[in-house]
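Note that this is a trimmed complex: some chains were dropped, and none of the rest were shifted.
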């Protein structure tokens, strides 16, 4: 591994699109995954840990350390958001050979996050594709990590009040609004956000998905099995109405990861101050874009608007090879 | 006046775009303006009343009854929203010949609204281009008006959390969120809404505005005088950042009125349940579009998306002739 490789730390609630993101990272050249931290979200944190180990196992990368993190959001009350990715987060596909939780690190995810960032100041790209609970706890325990990070990539939030979980909130932010608030306000490193509406508008054709899964590899067969449940769910009315730009293959978490490993991936973006609504009846968990500069914040996030979809397809294809 | 004429009741906080809307109504054939009710918003309610009388005077229509309404929003606390249309709401242009407030009706606006709708059941088109305080009070005092109205046209609210007054709220809704909530939830007649983002995207070129004002008529000279302040304000950074689709002539209130007097004006729209956020820190007063049907409301509003701008230009030209 060369000195030029990007150092990634990935925080996941390992549903299917987290798995897709992780597999892109594992397949990428010049990328070193320092660790994967787990948090509840799509499923209970124990399932998340198991799912990550299954992905690493399929990819032959069980040497990457996996850490168990928060089992509850900051306030402690999980939302009832259904199980888009199945009860177990990976499509409830049977997996008799799944690795056991004894492969997890003893160290907790929050402590690991703090330690790793401190060990590589200015070098770590943190990719968060889950409720931001672990990140929020880490910055409260060690506020200095906010400046020691190289950059932060987030899948979550929304820009136009289009909710996919509650009326006005996206899943990752809706699961832990306080954590999202803390991260958007206290992480002062360069921050890139792949929001819900953006991912919807960056959908890929279902035909591409078919070709992608049809590759004759162990990884493609694994992905076909775990993805089936979500593909079916996408066709239901409940999910269809949430899709901002109509039907398509939308591997949400993978957009954030793709941006993290390729600096030329983002083609258009907005630089704007952002925060999170905590107290609204319909808007709790909604990302707030402060276009009018009402909040007088100095830190601005980079909100993705357009990305290189050809590169994205290539990354996805490579990830199952 | 033929039996076929549309019966309009107009509720205004008479800033310049309210004046533009009123003048379109007065110039329209087959439109009968039953009355104009006034409410605080762009300026104090006394100024609003005076402004309406000035518009009617310029148009030679002082026989139309004008009613003074609420001087405060429902909760009683006016927001500090600056004075886009000048202190007096009409550009602070001197008007030594302005009619006096003795021309106002004795009856209050809320009582008049209730009475007029009851006198013409199924016939009145109500056009609201101001904070919705009067409408909210009216439906609490007489809940039956909600079904006796023919239809309701509103300029206000937003669909994508783009605020022009607070971070996430549009002016008319931000001025009285409770009133907007009451109207969107208790008026069950067909309801058409011209939201902030829609009006921004339906802007007219400033060149058109120039030609419009250059007509050699008394009305055009009046409009030039009262509009000057707002035209200048549009060029400031504060207003410019609020414009969703860039610079242009955006006579907000006039879109709602145009839709009310011409059934073919709206070319594209969405039918969706809507409500208003009342308790958010950043989102209080934001219109909430319930795409996911989370609220299980049976009543849906018609949200304007595209209108016939050529017809709009013609209406505007005619209004100053």
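In this document, chain identifiers A and B correspond to the written order of the chains, with residue numbering beginning at 1 in each.
We adopt the following convention: a residue touches a chain if its C-beta (ideal position, glycine included) is under 8 Å from a C-beta of that chain, and two chains touch if they have at least 3 such contacts.
Every value quoted in this text rests on a predicted model; they were computed, and no experiment measured them.
Participant: For this file, in which 2 copies are placed, how many copies does the full complex count?
Facilitator: Taking the 2 displayed chains as part of the assembly, the whole thing totals 4 copies.
Throughout what follows, only the chains that are shown with their structure count from here on.
Participant: So, what's the distance in Å between the C-alpha centres of chain B and chain A?
Facilitator: From the centre of chain A to the centre of chain B is 43 Å.
Participant: Over in the complex, which chain A residues touch chain B? Could you list them?
Facilitator: Result: residues 159-164, 166-168, 238, 241-242, 275, 277-284, 286, 288-295 of chain A touch chain B.
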